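The complex appears here minus one protein chain, its other protein chains still in place.
The first chain written gets the first letter, and so on, giving A and B; residue counts start at 1 in each chain.
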Amino acid sequence: MSEQVMAAAGGGAVLAADGTPLKERLQKTLRRRKLVAAGLVLPLGAFVFITFMFPIVLMLFRSIDNPVINENMPLTAAILEHWDGQDIPGEEVFAALAADLAQARETKEIGRVATRMNFEYSGVRSVFTSTARKAKNMKAPFKDALIKADEKWGEREMWVTLQRMSKPYTSSQYLAALDMRYDIDNNIVMQDEDRQIYVMIFGRTLWISFLVSALCLLLGYPVAYLLATLPLKYSNLLMIMVLLPFWTSLLVRTTSWIVLLQTNGVLNDIFVWLHLIDDEGRIQMIYNQMGTVIAMTHILLPFMVLPLYSVMKTIPPSYMRAALSLGANPVTAYVRVYAPQTVPGIGAGSLLVFILSIGYYITPALVGGRTGQMISNFIAFHMQKSLNWGLAAALGGILLVGVLILYWAYSKIVGVDNMKLG
Amino acid sequence: MKKTLLMSTIAAAGILAASAAFAGNLTVVSWGGGYTKSQVEAYHKPWEAMGGSKINSEDYNGGLAEVKAQVESGKVVWDLVDVELSDAVRGCDEGLLETIDKSILPAGDDGTPATSDFLPGTLTDCGVASIVWTTIYAYDTTKFPGAKPTTMADFYDLNKFPGKRGLRKGAKSNLEMALMADGVAPGDVYKLLGTDAGVDRAFAKLDTIKGSTVWWEAGAQPPQMLADGEVLMTTAYNGRIFGAVATEKKPFEIVWDGQVWDLDLWVIPKGAPNKADALKFVAFSTDTKRNAAQASWISYGPVRKSAAPLVGKHATEGIDMKPHMPTAPGNFKNALQNDFAFWADHADELNEKFSAWLAK
Partner (left out) sequence: MLPSYAGPLETTWYYTFRILCGLILVFLIAPILVIIPLSFNAEPYFSFTPGMLSFEPDAFSMRWYEDILNNKQWVHSAKNSIIIAFFATILATTLGTLAALGLSRPEMPYRGIIMGMLISPMIVPLIISAAGMYFFYSEVGLTQTYLGIILAHAALGTPFVVITVTATLTGFDQSLIRAANNLGASPTYTFFKVTMPLITPGMISGGLFAFITSFDEVVAVLFLSGFEQRTIPRQMWAGIREQISPTILAVATILVLISVALLATIELLRRRNDRLRGIV
């Protein structure tokens, strides 16, 4: 405190130089300091919020947002809301449908309506586009006219789907992301066997992440130990060997693995040259799960070594020496004395590697082939190829929740402030 | 100081952003590799030589995703895109593309009005076709000292021709080819694929080679995979294989049986910055002469009847192009046209099934 503090004689309130009570003054200063601290953080906070967090929240909203049918088929949607879902609806609904279809064709929105419906009920895209073409010239009774245009309009499944899709919000994307769907009576059931995929892919993503974390631990632990126990001038050099991959472009490292592992690549050439395999029997080491696991382990290994190293560095060597001098054999001493102290490092490293693996996209896309694709690859597929953005958002939402739970655990166990970079 | 730094950063970034949009240049997007090269030689260079605007040639791997993204964000930077038929129709339906008035197209060299000079079905509301292309399969002749594959069924016959196969990663054309390999006549393929039993049958056939298949995505990959010996035979776009044979003298052979043919069309994304110019370019590049000239760079068939007789020799290699055209009578016996209406309806479901099948 820079102010001169003056105690009033006679045991009254302690006053500051300007006569205000010290307590109040102190609180004021503290408040001001708090504000200054918060003010310094605010620009970045606002920046990260606007450019990063808000966009993600907005995207996740797409997983439940379902405006297409509701907005572009308003008459039908309004009436269908009260339909009991049992018998094919009456003339009134068909009249509304004909009007909506004609209007949607006019506004050129029919394609979006048809696309949205087609995601839910395969094969009806053309029912919508072709009926809409005829809708303008249709005359009452509309029920007959529409069913004549396409007999699908006489099916209950069509109407149940339309009713479900005409609600402004939907849970169907999350169901699809979990290999489930609504059946004709709006019950939630498992997706047909030959269309089930995402649960398996989530499982595979977890399995690959686990495998990569385990391999990183297996390879990272001895190296971290060596780094922590070597004299500084040697360990610095080795540290650079650990850090170089960390600083090298992800794409460069992935390219390297392609060059090394492909059928006509360096490793297979060496194996042939050593007569371990013959030229016909070259091993497929890439464009499958093995490729993904090898390349990811390499890329994430530094993230394991660094936290392990910083923990091991703090363990005084005298503990081991004490254990040994008290008669423990080296293995016992290690297991009972040293290893338990490295557990925080193991936790930090494994969790970090696991969190980072679970969202990997580039490496599996380039070296994963068929069996090494992870959930991010499917999100990208629905973002860029199938254009099913709602499903992409739902898959992303599930992935994000998983990652945030792990991140929360990480911050509880390790503390975000303790994250170290090199 | 930090503030000024920040301000100047934003200002500088703003200038960069502003200068990014090149005014007046026509951005033409196509499939890359030998195909784009043929367009550059046959269309872009003469267009620029005649005083047309400068062309930015850009590559993509098909699909409507980027077009949709640009149109929906209201920030369209592509002027002209080379798309498959199903995408031209779907994009038009969804309001992503400009409609093209066919009266801008010049009459054929023989005087036939454009609308009857173009082959039936090659002009759509939003698209003007330029070529007929085909998904075929091809092999390296040096790997087949004895019997050579001649039919679609041979592609699936691992006993007769053991070795790796290459297939495009996607449902389209793979399912059709699988059914034809299984003995289905081209005329019945889509009828059968419309049923669950037909789809199951196609996947069952694909199952027989799943374990020996390498998947490709870009048109440039299959010739490379053949050349590297990564696969014994692979499906491919016929022009890419022809390109490798003609210019790189690769010993590849195309099997003209059970192939699936399709069109490539020019489409203009809705709100394209240089729409007027793009329309002029469409008219220019699809006239009889240009349409035929394109076929002297890559073996894709012209869509104008008046251009067919003008197809001559390869521009640099002097090979007679006629027998290499997908539309040549000898190549066209057992061919199937890709059914865009079928795929518009079923692509979502079948691609999903395909991904599920592939991932297992």
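Note that a residue touches a chain if its C-beta (ideal position, glycine included) is under 8 Å from a C-beta of that chain, and two chains touch if they have at least 3 such contacts.
Quick caveat, the model's predicted, so the values are computed rather than measured.
For the chain left out of this panel, the touching residue among B:Val77, B:Ile209 or B:Ala328 is B:Val77. Contact with the omitted chain, checked across A:Gln262, A:Thr292, A:Thr342 or A:Gln373, is made by A:Gln262.
The chain that is not drawn here is touched, among residues A:Ala17, A:Ala140 or A:Leu244, by A:Leu244.
Although one chain is not displayed, chain A still touches it through residues 2, 30, 33-34, 36-45, 47-48, 51-60, 62, 219, 222-223, 226, 231, 238, 240-245, 247-260, 262, 264-266, 269, 298, 301-302, 330, 355-356, 358-362, 365-366, 376, 379-380, 383, 389, 392-393, 396, 399-400, 403, 407, 411, 415-417, 419-422. Annotation for chain B: contacts to the undisplayed chain at residues 2, 5-6, 9, 12-14, 16-17, 20-22, 27, 32, 56, 58-59, 69-70, 72-75, 77, 217-218, 220-221, 224.
Please note the rule applied: only the chains that are shown with their structure count from here on.
Centroids built from CA atoms put chain B at 33 Å from chain A. Put simply, chain B touches chain A in their complex at residues 63-65, 68, 90, 92-96, 200, 203, 214-215, 228-230, 341, 344-346, 348-349, 351-353, 355-360.
Interface residues of chain A facing chain B in the complex, by the touch rule stated above, are 108-112, 114-115, 118-119, 122-126, 129, 194-197, 200-201, 204, 263-264, 287, 369-371, 373, 378, 381, 383-388.
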